[in-house]
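Structure below; questions to follow.
For this depiction, one protein chain was excluded, whereas all remaining protein chains were kept in their positions.
Lettered A, B, C, D, E and F in written order, each chain numbered from 1.
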Amino acid sequence: MTLALDLASLLLLAVGLAFVAGGTLGLVRLPDLFSRAHATGKCDSVGASAILVALALQGGFSFGDLKLLLLVALVLVTAPTAAHALARSAYRTGLEPWRRAPAAGWRRGAERRDAGAP
Amino acid sequence: MSDLFDAVMLALLLATALAVARARDLVAAVVLFSMYGLTLCLVWQHRGAPDVAITEAAVGAGVTTVLFLIAVARTRREERR
Amino acid sequence: MTDVLWGAAIVLLLLAFVCLWRADRGPTLQDRILAVNVVGTKALVVLVLLAVIAGHDYLIDVAIVYGLLNFVLTLAATRLVERGRILSEGPR
Amino acid sequence: MAPFGVDLDYVAVAALFCIGLYMLVAKSNLLKKLLGLNVMETSVFAFIVTSGMVEGGDPPLLVAGAQPPFASPIPQAMVLTGIVVVVSVTAVALSLIVQIYAHYGTLEVDELKERP
Amino acid sequence: MGVVDPRPLLAPLISFACAGLVFAAGRNAFWRRFWSLSAAAVKLALVLSMLPGTLRGVVYTFDVVAFTPGIGIAFRADAYGMFFALVSSTLWTLTTIYAIGYMRGEPDRSRFFGFFALCVSTTVGVAFAENLLTFFLFYETLTICTYPLVVHAETPEALRAGRVYLTYTLIGGGFVLLGSVMAFDAAGTLTLAQPGILPADAGGATLATIFAALIVGFGVKAAIMPLHGWLPLAMVAPTPVSALLHAVAVVKVGAFGVTRVIYNVFGVELLQDLGFATPLAWLAAFTILAGSAIALTQDHLKRRLAYSTISQLSYIVLGAALLTPFAATAAILHVAHQAFAKITMFFVVGAIQRTTGKTRVSELAGIGARMPWSMAAFTIAALSFVGVPLFAGFVTKWYLSLGALQAGAGVFVGVMLVSSLLNAAYWFPIVHLAYFRRADGGDEGVHEAPPLLLVPILICAAYVLLLGLTTQVPGMPFSVAQVAVERAFAVPAVVP
Amino acid sequence: MSVAWEQLLPWAVALPFVGAALTPVLAARSPRWTGPWAWGVVLATVAVTVGLVAHVAEAGAFTYAIGGWSGAYGIELRFDRFAAWVLPLSLLFAVIVPFSWRYVVVSLEPARWGAFYALLLLVMGGMIGFSITGDLFNLFVFMEVTSLSSYALVAVGGRGVAAWAALKYLFLGAVASLLALLGTALLFVLTGSLNLADVAARLGPDVARGPVLIAFAALVTSFLVKAAVFPLHVWLPDAHAIAPSPVSAVLSGLVVKTGIVGLVRVVQLFHAADAVPLAGFHLALAWLGAVSIVMGAFLAIFQDDLKLMLAYSTISNVGYIVLGFGLAAPYAAVGASVHVVNHALIKTTLFLAAGALIHQTGFRTLSDLRGVARAMPQTAAVMAIGAVSIVGLPPTAGFLCKWYIALGAFEADRAPFGFALVFGALFIFVYYIRMVNALYFQAPVHARVAEATEVPWSMRAPLLLLAASCLVLGLLGGAPLAFVEPAVAGVLPVGGP
Partner (left out) sequence: MKGWALALVVVVAATLAIGVQGLPTHDAPEAPIHDHVGARYVERGVEETGMRNLVGAVLLNYRGFDTMVEVVVIFTALAAVLALPRAGSVADAPEALPVSPVVLFVVRLLAPFIALFAIALLFRGHVSPGGGFQAGALFGALFVALGLVLGRRGAARLVPERARPWLQAAAPLTFAAVAALGWALTGSFLGFPQAPELHAVREAMALALEVAIAVGGGVILGSLFQTMEA
């Protein structure tokens, strides 16, 4: 039984790490704030909760698990809200979302960004 | 492995400190400082000092950063953009 | 098993480095705040990893405080960037 | 943890101290200087706590499951007091900075020096 | 033998208190005069009450406070101290009377009389100081109290004179501080009770520095050339100030200091071995001659008196520097002789200035007819300075020459003679002008000095005569000097 | 009865702190009574310190273990003869607080009265604590209380300009405190304990040289900055000149002295441990002191602003004290220790008198204040007595200390320092005579100066009391000198470096 639990937590851990890495990649590569906020808000909260649940499944201590679940709830509430608040404040203070130039073909991210995307 | 973690953590701490030093705009510096404070909380935890970690997070990063933000609000208003 | 956890922690820290790069470069202020928030959640997970490695469950309180603070700081910074004041005038 | 003869932690602390000192001395903006001061002070706290730490030791909490060697509690008590001192000094410094801005209209040291 | 008696402390203390009351009197003229006079009278009474004891050789001591072992404030009325206190307290009484007359109508009188009383109480403090620290304490207090008197007129040149005065005296004070500190370091004690406290083996260089520091320190106030620069300038002060301070109190404290250094800090034997005294003697001789020579050229009356003081003071320094009993007696006596004679002259000059407004020697033609009594006193004083027998001055010059011979330095007798001639050269023209020249009109309204000024003049002149005649009568200053020489300098008694 | 006094040692610190905590509470309820309340707290502390000093005079130095944990296992307070300076300190506060009533009513809004008096009490408590603690970290925390309240007190008076001076003071003060903390941390790592006596005992020769030297240098530099010794004095002039007069009196007279007390504690610590070459250090200290005397006096000569001149003269007088301790001779140490107290007295007299003059006439510079003596005779007289005592002329308090320090110079056969000291004093005389001349012997330029009225009695009484004590201490200066004598043996290596 414990082997299955360990395997499950390992798997969850890997999935969680993948999500978090995805979120970070989004943060770096995406052209403007809104898309970044969108990416990190989602990926991080899911990734973090996955890792936390993985840890909860680890050994058998029970009281700690409760705290971990509490923490998961906390992360799931705060991360998206923060992303939302940021995006909203940026939008309300006049930050233009990035639009793809209609005629131009796909160019490597860097040139497009210098071309005028904020 | 714990030593490697220690090295990476300290590197992150130093990098954040440098970022604070490099930051051109005030609010950015203050925000980066809050990240420095929170990373420091990580350091204390790894050093086996949970009490200090909580205090650093709550007092060192939390209160200090808010104080700085208020001060920035009262002085460098046009720094917002 | 602990080596895996250490590995996870180190990976998360390296990701934090990347976020730091964004925080430093981020053209707009909100980018920086976002990057710091993101590093915050990663650090929260690392804190929990350390707690699990050390095996004491009281260490998770640190993570909880950390999470709360990170959230409040991000809100305060956003508020400042948005309106130049943190404590709003209150509901009309 | 002393890969090349000198504790990496102490080197990191010294580096932090120097970064903070540089910010305090070189930056012309008062707020930046204050940030530098805070970085310097936290670096000294890092030194104090690191000096009290034991590799792989448990935190000084004698609850079930805690086994020696423990990190020494005294440095941690010192740093707790120190952090509160730093916050107090920063609060006073910030209110002074607000006063200076209200009067001089700037926070750059060279501009302050010109005005009476 | 030492008798513990509070009187040496009470004398300065009471006069300090009265000085305080004079300040407190403020605008009220009566109380101001009352407290000034009572301060003088009380001090004189206290000093006189100790005189019989001193003559019997009793020494009154009183330790006030000891800070650390060997250092403290203490008083000791030995014979020499008594002599100096006697001179200064009698003169203070006379000058106060004179000042009351002279200062009528001047502004800021309460400040004047307050500081006046303070100054003279410090001179008594200096006289009775048991150790160098107490001595230095009152020495510097004197400087501070005299400064407001010098700049009393508040005119630009008064301020300049004040600044020069302070610069000289405070630098002097610095030297005395250095000397006394080094002396304590070498000797371990500062007391002026023994005939010499410095150990012979204290190293030539240190002893030389101590001697130089102390002599320069006290020399400033004793106006030995080249340290005399401040005295002529300080003449700008009102006459009672110049009279008392610059003829009696301030300069005498300097001379008193020099003698204390020679006889009590170093001691006669040590100085004879070290031979420091001879250069000092030559310097004093030079000052005597140079002072008299410059006095010749001075047309302004008060400046002439100033330079004459400079040269007369060096008599005392010369007497002390010769290290022989006769010379010592001469030195002590001259403290009194010079004081009484010079103060008479200052009073007369003040009276002339007050009544006729004349301040120059050339303007004094025929003044004798107008102010016969004043000029008579002036003449007596002049005769005493020249050294005519039967007058005080002669006694000093006689013993000084004896002392010089005793020390085997005959040349100083020559110096005595030349200086007498020079004295004659700058005093007699004044007397001649006053009596044997017609006033060329323009001074009809002039009449004798008012009584308040005339009485002190005559008393001083009488004293000058008295000192000259009564060398043998017991109880007079001469006998006190005898006791002083025997007790203070542990030198075999002098049989005249 | 004597045992009871020993128990009161921690209350000497707790009383002012509790008083300060309650001051805003009282101020909120009835602002008018805040001043008298603060005075009451100060007088209570004076009573306690009097008892403590009497006890130490009779029974010698004694220690008090807080919470019952003695030695290195807790915080130990140590009250020796050197710490007895807390009595004159409290007495001076008892004079300064009533003086500041008038100032506070006139220039501060009622809302800030409570905070102002609280800060004054905190400074006092901090300094008392700093002087009596026997624990290194405790020393640091008390220094923080003192410094933090001093930064604020500097900025209370003026607007932005005062804040800028206070901020400069804050930055340097914070760096100094940090250095002290670094020194404490290093010593803690090397010896494992924070108690001064215990650290000294455990700092044996086997301890690594490098860190000990760094700890020593850090601690000494920190206290030299706090004491405003010459090269590290830059923060003092602006801060003390801009601060309101009662505050400048507190800063220049007392807070600067905590740096000296700290220096002495460090020297005591490292002297007992002889882990550091103290001979060279003492000579360097003497040189620093001598340079401070000359530079302080030299800079003061060119100042026309009265309070700026007094501030610079503080630097020069601190130079005397540092020179005294630098000479490492018993007499010099006695002179320096007593000069700590009587420079506090003299500087308080001068600053309060200057404050009174500025308060009545509104002018700050000497050229404007010409001829004020006629209109305000008593304040000008106090100013004159202060001037005379700071130059160190005999009838006043300053004289005996200079005499002892000079004696110490020759005793340690460092003659050049003796000469520098004596003629350094004459340097100081130059600008004080300029002041006395300006006040007394020059005609008033402004009408307001000519018709200025004398200060009210709440300000005049403290002034006259201070001037009288300047004179009395000069003549009967014996008591403090004799009192400090036995303590000196403990402070410095007796008989030369």
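FYI, a residue touches a chain if its C-beta (ideal position, glycine included) is under 8 Å from a C-beta of that chain, and two chains touch if they have at least 3 such contacts.
For clarity, every value in this text was computed on a predicted model and none was experimentally measured.
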>> Which candidate, F:A38, F:A83 or F:L122, sits in contact with the chain we can't see?
In response: F:L122
> Of F:V189, F:A243, F:L288 or F:V449, which residue touches the hidden chain?
Replying inline: F:V189
> Which residue among B:M9, B:V43 or B:L67 touches the omitted chain?
Replying inline: B:L67
> Mind pulling the chain F residues that touch the left-out chain?
Replying inline: 7, 10-11, 13-14, 17-18, 20-22, 24-25, 27-28, 64-69, 72-75, 111-112, 114-116, 118-119, 122, 125, 129, 135, 137-138, 141-142, 144-145, 148-149, 151-153, 155-156, 159, 163, 186, 188-194, 202, 208-211, 213-214, 217
> If the missing chain were put back, which residues of chain B would it touch?
Replying inline: 49-55, 58-59, 62-63, 66-67, 70-71, 73-74
> Going by the touch rule given at the top, which residues of chain D touch the chain that is not shown?
Replying inline: 1-2, 6-7, 10-11, 14-15, 17-18, 21-22, 25-26, 28, 50-55, 59-63, 68-70, 72-77, 80-81, 83-85, 87-89, 91-92, 94-96, 98-99, 101-102
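Simple rule for what comes next: only the chains that are shown with their structure count from here on.
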>> For the interfaces C-D and E-F, which has the higher count of C-beta pairs in contact?
In response: E-F
> Tell me, which residues of chain E touch at least two other chains?
Replying inline: none
> What positions in chain D touch 2 or more of the other chains?
Replying inline: 58-59, 61, 97
> What residues of chain B sit close enough to touch chain C in their complex?
Replying inline: 1-2, 4-5, 8-9, 11-12, 15-16, 19, 22-23, 25, 27-28, 30-32, 34-35, 38-39, 41-42, 45-46, 48, 50, 53-54, 57-58, 61-62, 65-66, 69-70, 72-73, 77, 80-81
> Which residues, counting only chain B, touch chain D once they are in their complex?
Replying inline: 2-3, 6-7, 10, 13-14, 17-18, 20-21, 26, 29-30, 33, 36-37, 40, 43-44, 47-52, 55-56, 59-60, 63-64, 67-68, 70-72, 74-76
> Across the complex, what residues on chain A touch chain C?
Replying inline: 6, 10, 13, 16-17, 20-21, 23-24, 27-28, 33, 36-37, 40, 44-45, 48, 51-52, 55, 58, 61, 63-64, 67-68, 70-71, 74-75, 78-79, 81-83, 85-87, 89-90, 92-93, 95, 118
